[in-house]
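Only one protein chain is missing from this complex, and each of the others stays in its spot.
Order of writing sets the labels: A and B. Residues in every chain begin at 1.
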Amino acid sequence: MSRADWEVVIGLEVHAQLNTEAKIFSGASTAFGASPNVQASAVDVALPGVLPVLNRGAVERAIRLGLALDAHIAPKSVFARKNYFYPDLPKGYQISQFELPVVQGGTINIQVGEGAAAYEKTIHLTRAHLEEDAGKSLHEDFHGMSGIDLNRAGTPLLEIVSEPDMSSSAEAVAYARALHALVRWIDICDGNMQEGSFRCDANVSVRKKGATVLGTRREIKNLNSFRFLQQAIDFEIGWQIETIEDGGAIVQATVLFDPDTGETRMMRSKEDAHDYRYFPDPDLLPLEIDPAWIARVATELPELPAAMKTRFIGDFGLSAYDASTLTASREVADYFQGTVAAAGKAQAKLCANWVMGELAARLNKAELDITNTPVSPAQLGGLVARIADNTLSNAIARKVFDALWNHEGVDADDIIGKQNLKQLTDSGAIEALVDEVLAANPKSVEEFRSGKEKAFNALVGQVMKASRGKASPAQVNDILRRKLADDR
Amino acid sequence: MTAAPFIDAPVSALRRALDDKKISSVELVTLFLDRIAALDTSINAFITVDRDGALAAARAADARIAAGTAGPLTGIPLGHKDVFCTEGMLTTCGSKMLANFVSPYDAHVVSLLKAAGAVSLGKTNMDEFAMGSSTESSHFGPTRNPWASDHVPGGSSGGSAAAVAARLAPIATGTDTGGSVRQPASFCGITGIKPTYGLVSRYGLIAYASSLDQGGAFGASAEDCALLLSAMTGFDRRDSTSLERPVEDYAAALHAPLADAAKPLAGLTIGLPKEFFAAGMSDEIRAATAAALDQYRKLGAVTREISLPNANLAIPAYYVIAPAEASSNLSRFDGVRYGHRAATYADLDDMYCKSRSEGFGAEVQRRILVGTYVLSHGYYDAYYLQAQKLRRLIAEDFRRAFTECDLIAGPTSPVTAWALGAMRDDPVQMYLADIYTTPVNLAGLPGISHPAGFDAAGLPIGLQLIGNYFAESRLLTATHHFQQATDWHLRQPALLTDAQK
Partner (left out) sequence: MPLTNEQVRRLARLSRLAMTDAAIDTTRTRLDGILALIARMQAVDTSGIAPMSHPQELATRLRTDEVTESDQRTAFQAIAPQAEAGLYLVPKVIE
């Protein structure tokens, strides 16, 4: 059997740390990077007698996510205790939501692949629930012991659970990226994956094509980069198919991905069968969210990517692919809109080409994020405007872009002026250049007349060179054709 | 200066004596500290006596009194059940697990009473983690009943109840999860009130069963309880279950003018649940209860039979819900951040298991196991969920009952104090003695126990009154008028100092 005979089923559980000031049940700071345990308050350390009080900011962020996913926001949800022993879990239970989560259902559209091979897919969400993060176990050697830092304990999390709607690692990554962009878009999570602000668990199973029941799944825990997510899923798919084809069976398990080996392995600590003994936390009453609160949060939400995408298609005439790409993150969308604002709405398509083309390529090469771009949206918009009004050819425009990138001028006009890059559009001057070139290149003229179209391009190149690139290519074309025809 | 009038005096009289400079707080506190030193070796009501802290607080109280800024409890000594966290002082919860635990913070109740100027003498003995009805499960040895030293004081707040009964402290705090204030009050012949769930903050109260735990007050009389309870109640933003209500002055309410001084309880209807008067209680308790109810009728109250048809399910429901919550609440005692850690262990799991098994006593371990069982996969619906449904049935019974009466009365316990060790091998028998108190906690209602006589062995019998939500004032007022007409609450055990022995 080949890989093509198998169907892959993937669901993702994403833990997004919420960017509140304080923790979900205590008044301790959530800031990252503090010295160990200085942000572990009495509640976070779980001293005897302490009690949790729910942070309004965490609830508000859950409402934002619910609205952004077009999900049901439960008017009443319940916090439960998930009981298990672990040194980074100070109470011996995690306060989470079990039977009645705050966000129920919802969808997100993803775009998988690039260019012509790209396709869209709608991923359904099962739920998103509020819970507290655990602390961290540090495994450096302290006389053969582990160190426990509870600064992270009690950081608010939304655990966002998808339906098993994805059928490849590419789809899983596209979903994770879309969700990552969304939580940052609505400003509920900083999305910093290195700091663990956005962590993915992937449930992976395989089944033979046409099978009606799902295969047994294994859960890959704690994937903190999109690359690891892809690698881990791909390895897991291969391993599961191989195991079954070799006559083995998949046993439900929790596994870890080792980036060094590129393989997944069973978690040793999870061998023990769990029984979390969920029950409603008696220290917390049910969370009630009234419609007025939801309505207020809705008015404070920014335009969401899906709505923005529709607007880009309708107002700017962009293709669905371009509109998706430009709304893939809030930063890109903001940048693009800034560019259009400077260039004029009529130039939106040209702006899109530059943002997705030259700018993206340069950023990529320089390993820069769009938020750190040396060329501002206003600068790029100004440049696009000069292309649109024929001041610049595309070729010169790239020179101007380079100059902007290197901070050689405050804007495109400044650079055009300083470096004398204005496009030559005076037809008299171009005619003179054309005449010179025709006179100097009789051989090319001869070849063109004998039917070699390539010779025409050579002549155009000579004229452009003579103008030091500044002549309007369209005008050079026109005049050259006319002259060659006239002289015949 | 003779000690007796101050040792035996009600809090209101101590207040006057302090305000009139008949005695200073330092002198008063010293009297009680000396009495503890003389008598507590045989009673064991206190786990920790804080002589230095008490005297420092008394000096501060004297300054307040001199400055004319004293409140009702300024300079008054009291005891705290060792379930309340006290900053810089041992807070053991009666357990080896916390035998070395010096709390870095004060419970809300402790802060309130400190702010009121009350002087803490120390921490009183209790059943380990408040699990028990006899104070025998304490790691620090049992407390003895001041009325009969070979008998239990009840529990779990047995140390506080015995301390007040032996006048080692005029008043004391307690907690009541299934009867742990009312039952020891009844066993020790004093008054004890558990208010409506949510009136006293649970912040800093080491949790046994969070949805049932509630702080309460012990005193010789309803008036003393009223003074203490008023100072313990009040909204606390750190407790999600704390209720935002204005604090009531329960003591002032006791002295409200009466239309008919001979019939101070005219207009009060007391419901008598027929289920509470069925078989199961001793004849002596039955007789004492009947006599007390006669007294209430004499005071103008009307009694009528009511029914709490599901009350008999309270014991099983309670012994599911309380252990379930406890099994989770006690998971934080893992030997990592505070408390007992085993001296030797093979690995992390072994450290957990050894630390917890060494740190927790047998009854605590039993309740953890039961709680784990009733929450575990496959048993949750049949046990935990079923108990929560019964809880609603029980609360509904009370809701219906209070459409027919203002208060509900019955015995606090079907038995008087038992001999030390009598229930050691039969926890179930001990659980069954909570029959009249647990329904009140399940519903979250207030209840009070006051002295109502003695059995043939001379052991106190208590009467329980149960009120509707927020009926603390009505409970205290009814008890107060009962105590104006009777002297059960004035009877005192004959205590011998070590020197006298």
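In the analysis below, contacts are C-beta pairs under 8 Å (C-beta built on N, C-alpha and C of every residue); 3 or more make two chains touch, one makes a residue touch a chain.
Just so we're clear, the structure is a prediction, and the values are computed from it rather than from any experiment.
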For the full complex, which residue in B:Phe46, B:Phe129, B:Tyr352 or B:Trp418 touches the chain that was left out?
B:Tyr352
The one of A:Gly105, A:Gly147 or A:Gly317 in touch with the missing chain is A:Gly147
Would you mind spotting which of A:Ser41, A:Gln111 or A:Thr327 touches the chain that isn't drawn?
A:Ser41
Footprint of the hidden chain on subunit B, which residues?
100-102, 104, 197-198, 211-212, 237, 240-241, 243, 310, 313, 315-317, 319-320, 327, 331, 334-341, 345, 347-354, 356-357, 360, 365-366, 368-370, 372-374, 376, 382-383, 385-393, 395, 426-428, 431-432, 442-445
In the complete complex, which positions of subunit A touch the hidden chain?
20-22, 26-29, 35-42, 45, 47, 53-60, 76, 79, 85-88, 137-139, 142-150, 256, 267-269, 272, 275, 277, 279-280, 282, 284-288
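Criterion: only the chains that are shown with their structure count from here on.
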Rounded to the nearest Å, the gap between Cα centres of subunit A and subunit B is 59
Touch list for subunit B against partner subunit A, complex
84-85, 91, 93, 98, 101, 103-105, 107, 202-207, 209-211, 237-241, 324-325, 327-328, 330-334, 336-338, 348, 352, 372, 375-377, 380, 384
What does subunit A use to touch subunit B in their complex?
42, 45-54, 81, 83, 85, 87, 90-93, 148, 275, 277-279, 282-285
